[in-house]
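Left out: one protein chain. Kept in place: all the others.
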Amino acid sequence: MRDLLPYYLQTRLFTINLCAPLQLEDYIPQPVDFASPPKWHLAHSTWFFEEMILKKFYPEYQIFHPDFSFLFNSYYQTIGKRAVRNQRGLITRPSVEEVYKYRKYVDAKIEELLTDEDNLEIRELIILGINHEQQHQELLITDLKHTFSFNPINPVYKENFDLINQDNEETGWLEIEKGLYQIGFEGEGFHFDNEVGRHQVYLNDFQISKALVTNGEYIEFIEAGGYQNFKFWLDEGWSWVEENKIDAPLYWENIDGVWHQYTLGGLKIVEKDKILAHISFYEAQAFANWKGCRLPTEFEWEAASAKFKWGKRWEWTYSAYLPYPKFEIAEGAVGEYNGKFMISQMVLRGASTATPKGHERSTYRNFFHPKYRWQLTGIRLAK
Amino acid sequence: MRDLLPYYLQTRLFTINLCAPLQLEDYIPQPVDFASPPKWHLAHSTWFFEEMILKKFYPEYQIFHPDFSFLFNSYYQTIGKRAVRNQRGLITRPSVEEVYKYRKYVDAKIEELLTDEDNLEIRELIILGINHEQQHQELLITDLKHTFSFNPINPVYKENFDLINQDNEETGWLEIEKGLYQIGFEGEGFHFDNEVGRHQVYLNDFQISKALVTNGEYIEFIEAGGYQNFKFWLDEGWSWVEENKIDAPLYWENIDGVWHQYTLGGLKIVEKDKILAHISFYEAQAFANWKGCRLPTEFEWEAASAKFKWGKRWEWTYSAYLPYPKFEIAEGAVGEYNGKFMISQMVLRGASTATPKGHERSTYRNFFHPKYRWQLTGIRLAK
Amino acid sequence: MRDLLPYYLQTRLFTINLCAPLQLEDYIPQPVDFASPPKWHLAHSTWFFEEMILKKFYPEYQIFHPDFSFLFNSYYQTIGKRAVRNQRGLITRPSVEEVYKYRKYVDAKIEELLTDEDNLEIRELIILGINHEQQHQELLITDLKHTFSFNPINPVYKENFDLINQDNEETGWLEIEKGLYQIGFEGEGFHFDNEVGRHQVYLNDFQISKALVTNGEYIEFIEAGGYQNFKFWLDEGWSWVEENKIDAPLYWENIDGVWHQYTLGGLKIVEKDKILAHISFYEAQAFANWKGCRLPTEFEWEAASAKFKWGKRWEWTYSAYLPYPKFEIAEGAVGEYNGKFMISQMVLRGASTATPKGHERSTYRNFFHPKYRWQLTGIRLAK
Partner (left out) sequence: MRDLLPYYLQTRLFTINLCAPLQLEDYIPQPVDFASPPKWHLAHSTWFFEEMILKKFYPEYQIFHPDFSFLFNSYYQTIGKRAVRNQRGLITRPSVEEVYKYRKYVDAKIEELLTDEDNLEIRELIILGINHEQQHQELLITDLKHTFSFNPINPVYKENFDLINQDNEETGWLEIEKGLYQIGFEGEGFHFDNEVGRHQVYLNDFQISKALVTNGEYIEFIEAGGYQNFKFWLDEGWSWVEENKIDAPLYWENIDGVWHQYTLGGLKIVEKDKILAHISFYEAQAFANWKGCRLPTEFEWEAASAKFKWGKRWEWTYSAYLPYPKFEIAEGAVGEYNGKFMISQMVLRGASTATPKGHERSTYRNFFHPKYRWQLTGIRLAK
């Protein structure tokens, strides 16, 4: 399985490179229960290789440290003291240095394993582990942005580091004809369990925009009183606006009449022609409503995705995250991967500027609760 | 429009008959924000006719009382003091007697209007008002059951009144072949905006049970430790179980090893061969999982619905409540009817023993948040 | 004990007279957990006589109904279904009529008992029961006002019924000299356990106002930005203001620049020369601070109380509700009366316009959490 080694090592290195601009202090805090500290991402993605592969396939594997299995396992549940999901920011020990040692230790063992003859089961799990780590790379950087945003001095991760300022390369509407479309993953490459099971879906005629919504278009919505008029909003979205006093995308701040936004390069002026990010499903849906359009379904998106450029934002669809007809839950811990989240979440399609290269895929189904905004979420309109 | 008169009057009378066994005190309390007091249902269903029809079409209509428009309008929003949704149980004045006078006043005017020549717009609104009132009839009785259930002395609404104890008339599995199916309402009769827009949906082969799950089958799930084993549950469902310490359907109580349930006829022993009710979507889904089956989608249900007997329970489907492809929101207050709730809710199909006759329909889409249990919700399995 | 009969009957009648203006609907709702419905007050004050006296001293007493002991006992705790304190508004059955029957039944038995020869234990319990009912009379009317205040149509309990509009009869400051003062109840009359144990307290020289603060003086505080300046407030008070967006006394509403307040006679203009009511301890303390004064301690109040006129408002003191040096908890349920509340509450002294005649006493210690405002609370300044 030597062919996997470069892929494995590059992925592992990319995670470390993401952390290069960090000060040691930055590895620790967890601002909210849905985000995790860099230290935890570093350790958990490593734990995955140890738990799912080394413990089963490496001969007489000695675990690095029993505490690590306990602390960095995202599934484990026990009575009494627990490595509780929303207390990851309190686990100062083991230290960051020890976590890096853990990574090296596991990398060395995986490297050895990859010099062995091919074993399909190991191969698939290595690739799953790599994809899992790539998911955590995206989370690491968006979680970090969220933590930094609570600091009133607007910390700089890296000068001119910019996940935000992209232009549209195309404009106009794409027309798609009604008919039966094949939806879902099929073929040889890697895929998650939630996208598998290619199946037919009947679609009516629809149009989908080639461009994503820009900051400028969204500012028009704000200035037209979009956040003050309940008729554009879903009932639940309107409650969310009122309870949280929402009046702009996440990280936006109006300073003397000029919209600014916190970015990982510091506080910047919002540029009107760039693509919008950090909005909730509720906001996406209200904006679409105000425009006299709608959001596409995930099936429309997938059916049309070969014909427009995507990969800059995770795009909210008006599809709930539900199982495909042929969905099956795998045995054991791997089976917990996706199925148990199939309720009360909306599907996002595409990929974002924080998505590692090679990780994007037109059948990929991302999903979040409609209120979340800390990912690089955007809007593509349909009608 | 004289032909509508009996239909109108019967519907109005049925609401009053539902309240016949009530003491005056029972008209008042609101136990939770999602349920309303009988007094409010009586007034609000009347307000609908006044607001949507009489104020527009009855010549020089004098409203019964300006306070009523304010207090019994479910949509109205104003600054400062408000007729707040979760404070309906605090509005002791106007009295119940005055609400009955309000009903008579409005009925008299509607009766006059119905002696006029046909007017399609009025006709459609009258029928909408009737269907609206029928919806509130079902809520009135299920809300009342919920209020009564908080009283430790288990009040009796009517001896032997039984929404609960039904048998299955069929057993076994129905096989449905893959193909394109027509979904949604089409034709002349009454329908809501959310079910309109007949469209094609491609379905794979599936099987659907002719029987609903019984109390006895569900007790097996309980006794097998269903509520203690997280692997059967959606992640959100498991949190709901743990936070609310759920270990049985709503209204069930284990007294010395025997399952009892509160009914509108008082506290009764749970009979094993009767059809289960009062479970959340989470419980329905966990039960299906434990059985090695799944819940049907709303499209599967509709496609198969001509071939099994239904109408005893509202049946949870594994479909989120989302707009049909041709869904459009009507202008004005009528447009608020359904569309704004199309998020974070699951579709229920069928009808229940509390559904007024003539109100059930195979294309009817009921919807609730997955946690709710106070409706007569049940389980039909698919695979 | 025949001498007690008129006192007993007058007290019981007064409670019923308080309810005379009510519609049946008004007996039911409980708007918040700290207030109770009229029906509950009627039943609970009766339960006290049944539980504490009739069950022990009336030969072969047959309780009126076992459910009543359970439902109207304010102390009782049990596993499973409970007569929960904040669900008193959901107990529609037994009916109001049955509660009145309960009162008559218990009154008849007590009347018989009072024809017997004197028994000191019974005598003391009868007097305790009467004082207990008088406490509930004051709560009944203030709780009712609170319930009515949630109704946007400002219900009228009785035209011109006015707990609010009183004038000061005196002005100026009283000077009290330093020295040892006797504090606490001593003598023959009725008293609660929390005021007993006459003891010496050393006081420094102080001055206390002969007048209570008026609405007009308080409006000056509002207009001076009192609710916007944290420096007048206790830290906890400031959080309370911010979290609850408090900007005026309870029941006040500014309509086009004119302060109005909800009263049991309907919505009225706030008259500036009348005595202020319905403010929290936090507001009282902030107002005193703004005035360059302070609130008196309960010992100062008691020491000076013979020299000024009181009885219009419950007056907040800057004394926490703590046991007197000789405080002892009685055995049994009677012992739960006061002692268990001696934490996190502030003492109020005086009596209010809602206090039944004969129930006021200069040693009486009322107590509430500093945030509460639904009693007729006011301010007397000291320095």
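Note that the chains are named A, B and C in the order they appear, and that numbering of residues resets to 1 at the start of each chain.
Throughout what follows, a residue touches a chain if its C-beta (ideal position, glycine included) is under 8 Å from a C-beta of that chain, and two chains touch if they have at least 3 such contacts.
This is a predicted model, so every value here is computed, not measured.
Within the whole complex, touches from the chain that is not shown fall on A, C. Residue in contact with the omitted chain (choice from A:Q23, A:Q62, A:T115 or A:T171): A:Q23. Here the missing chain is touched by one residue of C:V156, C:L174, C:V196 or C:L234, and it is C:L234.
Shown as candidates are A:P31, A:G129 or A:P249; the residue that touches the absent chain is A:P31. As for the chain not pictured, it touches chain C at residues 77, 180, 199-202, 204, 230, 233-238, 281-282, 285, 294, 318-320, 322-323, 325-326, 340-344, 346, 370. Residues 23-29, 31, 39, 67, 70-71, 80-83, 87, 89-96, 147-148, 150-153, 155, 253 are the ones on chain A that touch the missing chain.
Just so we're on the same page, only the chains that are shown with their structure count from here on.
Shown here, the protein chains touch in a chain-like sequence that does not close on itself.
Centroids of chain A and chain C (each the mean of its C-alpha atoms) stand 57 Å apart.
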